[in-house]
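Have a look at the structure below, then the notes.
Chains shown are a subset, placed as in the full complex.
Labels run A and B following the written order; every chain starts at residue 1.
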Amino acid sequence: MPEAVYSPGKTPSHVRDIVIELIERGVAPVIATRCDDEHLAALEDVPEAHVLGRTSVWNPLESTGRRAGVVTAGTADHVVADEAAITLDALGHEVNRIDDVGVAGVHRLLDRAADLAALDVLIVVAGMEGALPTAVAGLVDTPLVAVPTSTGYGSSFEGMTALAAMTASCAPGVSVVGIDNGFGAACVVARWMRTRHAGS
Amino acid sequence: MPEAVYSPGKTPSHVRDIVIELIERGVAPVIATRCDDEHLAALEDVPEAHVLGRTSVWNPLESTGRRAGVVTAGTADHVVADEAAITLDALGHEVNRIDDVGVAGVHRLLDRAADLAALDVLIVVAGMEGALPTAVAGLVDTPLVAVPTSTGYGSSFEGMTALAAMTASCAPGVSVVGIDNGFGAACVVARWMRTRHAGS
């Protein structure tokens, strides 16, 4: 399992020191999550970083040949999806983004059904009413993990609505990680896929 | 607005007396909701009842010519859907049932898209994760009202999950009534459609 440096509550130089130490010890991959602008600035000159949104990665694993999809309901889910995507990439997966296919426009989702079915695994990210993983799981048999986000306002109740909806999903085979936990979703993929390697 | 006799907490003979009094006063329609077996037995010999599930109706309004759909996600939603359907019928609507089209089997829902689009108004009933109204609203422009049900167990939280999800829906134009309130949903239709009559 990858072990990430969770940046909130740590000073930029503290995060930087940990990252450098991990790189020197040969840890792979090294991942710093939830970096704010100051964390990112402090990490800027640590060489060979891959940065996406608020996550930085060093020493990515070599390609596993697996093709993973990161699917989002809307723009506001991109931050969490980015965290999942770069972690998947660091773990050696080829990442395919399928963005903005929320259930409110069912046809856009249907148009991507073949793409969804062609991938090895899906991370499905949605906030508000959190219906997307249910619809995706009703559409394709691909293994998937659902990520509720704190997207939205009011009745979204900071992700609680989506979390409850996803765990109550009427579609079989949906499992769920914590609110906004894109990194955790990628770890779920890693856990299932690693065994798979061993087994192949 | 129809005024229903809400049976729980009333004795069978009390419900029967109120119903008879309303019929004698010429009220139309007369509706008794949430009758248990004993209420239904006591109402059995009040002539000209229409009964569906736990609801009894007398003096239905004459046909408005409107065609309403009552849409359910699964079997467990039928009790609430029945309450909505017989109330719509009592209010003079032609009722069309579109059952068991939950989002977990998106294709069954898609197969009914033309049927949904052809109706004048929809009541969409769902429990668990409550995704169906969002998907229906993303599929057709028909006016609709969503009813969360207390269907399911565990993470359904007795309808709270579906209620939150429906009010947080990412699809435009979804409005929601209380948990298990099939009668209320039919009243929403009555309120919007009555004006419409006046205006036509």
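FYI, a contact is a pair of C-beta atoms (placed from the backbone, for glycine too) under 8 Å apart; a residue touches a chain by one contact, two chains touch by 3 or more.
Note that the structure is a prediction, hence the values are computed from the model and not measured.
Undergrad: Total copy count of the complex, if 2 are in place?
TA: This structure file describes a complex of 8 copies of one sequence.
Just so it is clear, only the chains that are shown with their structure count from here on.
Undergrad: Could you work out how far the Cα centre of subunit A sits from that of subunit B, in whole Å?
TA: Roughly 40 Å, centre to centre.
Undergrad: Under the definition above, what is the set of subunit A residues touching subunit B in their complex?
TA: Of all residues in subunit A, those touching subunit B are 73-74, 102-107, 110, 128-131, 134-135, 137-139, 152, 154-157, 160-162, 164-172.
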